[in-house]
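Only one protein chain is missing; all other protein chains are in place.
Chains here go by letter, A and B, matching the order in which they are written, and residues are numbered from 1 within each.
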Amino acid sequence: MSKKLKKYKRYLPLYFMMVPGLVYLIINNYIPMGGIIIAFKKFNYAKGILGSPWTGMDNFEFLFKTKEAWTITRNTLVYNMLFIVIGTILAVAVAILLNELKSVMAKKVYQTVILVPFLISIVVVSYLVYGFLSTDTGFINRSILQPMGKDSVSWYSDPTYWPIILVIVNVWKNLGYNCIIYYATVVGLDTSLYESAAIDGAGRWKRIWHITLPGLKTTIITLVLMSVGRVFYSDFGLFYQVPMNSGPLIDVTNTIDTYVYRGLMELNNIGMASAAAVYQSLVGFILVLSANMLVRKIDQESALF
Amino acid sequence: MKRKKFTALSLGLILSISMLAGCSSNKQADTTDNTQSSTTTQGTASGENTSGQDAYTVKILAPGDASTEDCQKVSAAASAITKEKFNTEIEVTRVGFGSYDQQVNLMLASNEKLDLMYQYCGNVTTAISSGQILPLDNYLEGYGKDLKEQISLDDWRCVTFNGNIYGVPSNKEKATGWGFAFNKEMADATGIDYTTIKTQEELEPLLTKVKELYPDVYPIVSNTGYCSSMTKQDDLGGDIGSLLSVDSDNTEVINYYASDAYLDEVKLRYDWAQKGLIMPDASTSTENANSLLGAGKAFGRFSNTKPGIEQEIAKESGKEIAVIELIPPYTTTTRVDIVWYVPHNSKQPERAVQILNEIYTNPELANILINGIEGQHYEIVDAEKGIVDYPEGINGANTGYLSLPWAWPNEMISYVWKGNPEDIWTQTESFNKNAIVSPAKGFAWDNTEIQSEVAACANVVAKYDHALMAGSLDPETTIPKFIAELESAGANAIIAEKQRQLDAWLEANQ
Partner (left out) sequence: MVEKSKVFQIGVHCFMILLMLFCLIPFLLLVVSSFTAESALLKNGYSFFPSEISFDAYKALLIDSSSILRGYFLSFVVTIVGTLSNIILTLLFAYPLSRKDLPGKGFFSFMVFFTMLFNGGLVPTYMMWTGVFNIKNTLWALIVPNLMMGAFYVIMMRTYFTTNIPEAVLEAARIDGAGELKMLIQIVLPMSKPIIATIILLVGLNYWNDWLNGLYYVNDDRLYSIQVLLNKMLMDVQYLMTNAASSMGQSIQLPATGIKMAVAVMGALPMFIIYPFFQKYFVQGIVIGAVKG
């Protein structure tokens, strides 16, 4: 008994360290989480959250009652999976290459520049994309296709290009952000391992394969797991503003978030909006729990919790 | 270990419940307070000796940007009038359009003090069914006599739900016509007599000729992606389900997107787009039509019509503009589009109505709230005709109190800004009076019971309507898909519900 107490006493300072963070989480996240019940209520501003009448699952109906349900789920999932796979591979590759570079100056410059797109808000990105793709005034039609004697392309009316355009825009915008996290981990890897590997005469690729990548494994798994949790969410700006809310593109750009937005713009119904959020979170939660369980079976160290 | 988990969880739970309960019980206390105070005050002060009332501050929320400092000045100036008359102070807060909806929602949810607010009509049924705004009937009798008298019965009906009045319609233009606005100089150069054009089809020779003369100019451009429809439908307060035409007595609710009128119009637009008369990708352009007119890239645009529309477009584009009216002005419930509400947060709604009544009828007070402080935010150019302009060095971009007359309860008793027709208010009055009245004007659509369908249909309309109106899609193949998707999204259920409500309303208001 006293041994156990002693053990806890040893950890006491660690628990104390967590107190400020815990308090913040409780105030900022956990208490407001009570608001999730709005999803099951016919929310009345005058009666407050608890006073409003229950409606069961009524608020969820609009998500499934539509023929679009399949399309929006498919779009959301497929795009997110593409983003995760392509984004991770590219970011890891760039981080490793950056680390292999000898010139400190070049490292700095590259690192700064690839972070530039992240600084621009998605609304402005949408104008920028428009600057490139606009049928009439766009850079691609005006300055590339026309001088080459080719016909202009109506980018915003032709859905075939958009899956690629959206992936490119997403990579462009987020590469620097993802990359910098991996880069920090690579840089922080124990260099004595490298040195001994170099002495052993291991080639560059062998070194990357046997030392760098395994060193990054936990970080990659963690980041991917976190993205899996948000796999039912989508970047609203990317799917609504970047395609300029163009009707003919909706089949390939409609995601759960844009569907909810278009449907509720006029209705302004808080209950239905939170129902959508609960649905998105719940699916993500189940997916991430299963994924995490899998990871834990294979590699206890890398699991999220 | 197990116990710790439990205590942490239950602590969170208790905290959250007490917080939520705290909020809602406060609210209940407030509402009972409201009813008590309103019944007591109603008995004593029936509009007579109002300066002896308790002191009270009416907090007003209006759209448009203004600096906090200047709002305080305006509030002080307005309070000087109301303090003496009603022992009431006014506190004006203004929120920019970009964040207006968000902030209103949050303020209403969090029970912050608020007595009067501006809101678009689009949300009114949700606002009522979710308890955001208060019924005003009881207060209008004692505190809003002038409002009651001056606003027409038809207009009151537009804001009446389940027998209760929920808002006060602003006095402004309450009708709209539709037409084609274009660069007059280019039109004159064609030598075509455009004054005889009466329908959309008849525009074609003019457009073709313009294209011939000015190959670099688009005969028709969209405004931020939309080419207005030249329609006579009454959309009966929004969503799916319309009366085909306001000038017939037929009150059958139909799916307008499945009507011949819609088909004909989008066919014409498609034909024009094929002939190069409409700018390419009109439905996704982010360009403002008036900027395109101004840059000399556009010949014309479809537009709503109302008194002063030529001047308005001319001012924004910097070109001389002529407008052909294609659809004469008509009025429906949807056109009563600016409404002032008393939110549920108001502690003394009767005092809010009292002040609203004063803003609606007292030009001095209205001018302060609309235009700000004389000499700082505006100056009088012509005192006799009541014409104002910005003082030296001030303009719409740097003023500390942006003037948006239409957003206030009664712009028609305020000064006229230079550049508008001097008699704009009389013109507006006759415009309203002469407008065709829809047989369903005053019918207020309540979509609370059918919101899933409304949300699904809104998505379908977003997919097709703008693109069809801009001529980007071939109607032959698109319309059948459009209609089929609408129907599977529940359009017919909405239409049936609307018809049921409309029939009941017609019965009650014969």
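Methods note: a contact is a pair of C-beta atoms (placed from the backbone, for glycine too) under 8 Å apart; a residue touches a chain by one contact, two chains touch by 3 or more.
Nothing here was measured: the structure is a model prediction, and the numbers come from that model.
Colleague: Quick one: say which of A:Ile89, A:Ala106 or A:Ile298 touches the chain that got left out.
Modeller: A:Ala106
Colleague: Of B:Gly52, B:Gly98, B:Pro205 or B:Pro480, which sits in contact with the chain we cannot see?
Modeller: B:Gly98
Colleague: For the chain left off this view, which of A:Ile72, A:Ile114 or A:Ala291 is in contact with it?
Modeller: From the options A:Ile72, A:Ile114 or A:Ala291, the contact with the absent chain belongs to A:Ile114.
Colleague: Which parts of chain A face the unshown chain closely enough to count as touching?
Modeller: The list for chain A reads 7-8, 11, 13-15, 17-18, 20-22, 24-25, 27-36, 38, 49, 94, 97-98, 100-102, 104, 106-121, 123-124, 127-128, 131-132, 134, 136-139, 141-143, 172, 175-177, 180-181, 183-185, 187-192, 204, 215, 218-219, 222-223, 226, 229-230, 270, 273-274, 277-278, 281, 284-285, 288, 301, 304-305.
Colleague: If you put the missing chain back, which residues of chain B would it touch?
Modeller: These residues of chain B touch the chain that is not shown: 1, 4-5, 8, 19-20, 23, 65-69, 93, 95-99, 102-103, 105-106, 109-112, 172-173, 223-224, 286-288, 290-292, 294-297, 303-304, 306, 308, 312, 315-316, 318, 337, 390, 395-398, 403-406, 417-419.
Here, only the chains that are shown with their structure count from here on.
Colleague: Between chain A and chain B, tell me the centre distance in angstrom, where each centre is the average of that chain's C-alpha atoms.
Modeller: Result: the chain centres lie 37 Å from each other.
Colleague: Within the complex, which stretch of chain B touches chain A?
Modeller: My answer: residues 12, 15-17, 19-21, 23-28, 31, 101, 105, 108-109, 122-123, 126-127, 129-132, 225, 238-239, 279-281, 283-286, 344, 447, 451-456, 458-459, 462-467, 472-473, 485, 488-490.
Colleague: Please name which positions on chain A make contact with chain B in the complex.
Modeller: My answer: residues 26, 30-34, 42-51, 61-62, 65-68, 127, 130, 134-136, 152, 154, 156-157, 244-248, 250-251, 254, 259-260, 262-270, 272.
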